[in-house]
Each structure stands twice: as C-alpha cells, then as structure tokens.
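A single protein chain has been removed from this complex, and every other one stays in its place.
Take a look at chain A:
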Amino acid sequence: MGLGIETRHQIARRAALEIERGMIVNLGIGIPTLVADYIPGNYGVMLHTENGILGMGGSPPPGKEDGNLSNAGGYPVTLIPGASYFDSATAFGIIRRGLLDITVLGALEVSEQGDIANWIVPGKRVPGMGGAIDLAQKSKKVIVLMNHSDKEGNPKIVKNCKLPLTVKRGAHMIITEKAVIDIENEKLVLREVMYPHSVEEVVESTGAPLEIRNEVMTFQ
C-alpha cells in the first residue's frame, strides 16, 4: 500500500478500538490483518476466517507452523480456546446470517454513501472478489482501512465510485493514514485526524464534503 510500517500499525491500532468484548470479527488481508495485534487478549473476541475457522489466534512461533492450519491468505495461524473448524459453506453461512459484528477490509475507492470498490481495476488487475462482497454486504459494521489517496495522489474517498462496486452503501467507517471518518446517513463525518495530519489537509485530500460536528480529536 505504500505506507510505512509505523503508519500501517497506527491505522490498525485505531481500528482495534472499534472492537468490543465478545465480538465476532473478520479481518481482511493487508493492514486489516495487523488489527489482531491490538485486540486485548482478555476481550474474548472470536476471529472468523472465510476458509473455516472461528477463534483464530496469532501466528505460531517459527518451527511450529502447520501447513493445514492457516488464515484465508494461506499464512499459518493458531487457535484460541473455544475455536472450531467448519467447511467454507458454513463460514459464509455465519456471514450471511449476520453473525459478524465487524468486518475490516481494504479498498480502492469508497464513496460518501458508503459504496466500496475493492476487487477490480478495469483493464489492469482483476483478482476477483473472493469473500469481500459477502462480508461487506452482511456484516453489522464494515470498517475500511486504506491510503487516503492513490499512487497518483487522487482521493480514494469520492462522491461516487468509478470502479465496479463490491457493495452499495456497505461501509460504516473509513480509517486512513490521515483521518477517521464515519459514514452516517450517506454523509462523511470527520471524527479524528491521525497524527501528524491536520483537518485542513484531510479536507483538501478528500474527494467529497466532510462534515465536522464536534471538536476533531487527534489520534497519536
């Protein structure tokens, strides 16, 4: 994503604050995966994976990896007490049934209405949607973690997505290296700026109007 490791962790650390005790959470690939590092161990949070685990734990120590125990990205993981395995159909039954409290995923574009585009760049890369459509459409809260701007410096938060959608009106919150933004009633509300960025900087680099209701806090 072109963000430094500290910035990536800052975003992940902020996202983890949204996670409450006992929640069922799915973390996507990339920065979302880092969120797991910041969920307190005593919260009883159950991490869900599309390949069929509820109760995924952290990475095993070197030498203790098991090729048949991995996350949806194919990387070795462990389990926490209370975990279970199931087939992929059941993994998505859990999603469609609305049992996921939070999904954290990456995106190419997010619109002010909460539309998300994250699986197709026409004429360039078409990786496929994987489980993103199911997750973004069916989770109670969808948090998007991404760069505030693309490689050319264009805003990724826009009035209307130009890329093919993953979900219509699915996102509830956007966290970037510059800001924490809520999407409420199809409007963007600036909640926090990320240190060391300013409100002016965020407004300027966002492609849709930002509402500022209360004092904007700075997240360190």
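Here, contacts are C-beta pairs under 8 Å (C-beta built on N, C-alpha and C of every residue); 3 or more make two chains touch, one makes a residue touch a chain; residues count from 1.
Note that in this section contacts and distances are computed from a predicted model.
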Chain not displayed: protein name in its UniProt record ("Rubredoxin reductase", "tRNA-specific 2-thiouridylase MnmA", "Acetate CoA/acetoacetate CoA-transferase alpha subunit" or "NADH-quinone oxidoreductase subunit L"): "Acetate CoA/acetoacetate CoA-transferase alpha subunit"
Residue in contact with the excluded chain [from A:Tyr43, A:Phe92 or A:Phe219]: A:Phe92
Contacting the left-out chain in the complete assembly, out of A:Glu50, A:Glu109 or A:Glu192: A:Glu50
Options A:Arg21, A:Lys168 or A:Arg213, residue touching the unrepresented chain: A:Lys168
Touching residues on chain A - with respect to the absent chain: 49-53, 62, 65-77, 85-89, 91-93, 95-96, 125-134, 137-138, 164-169
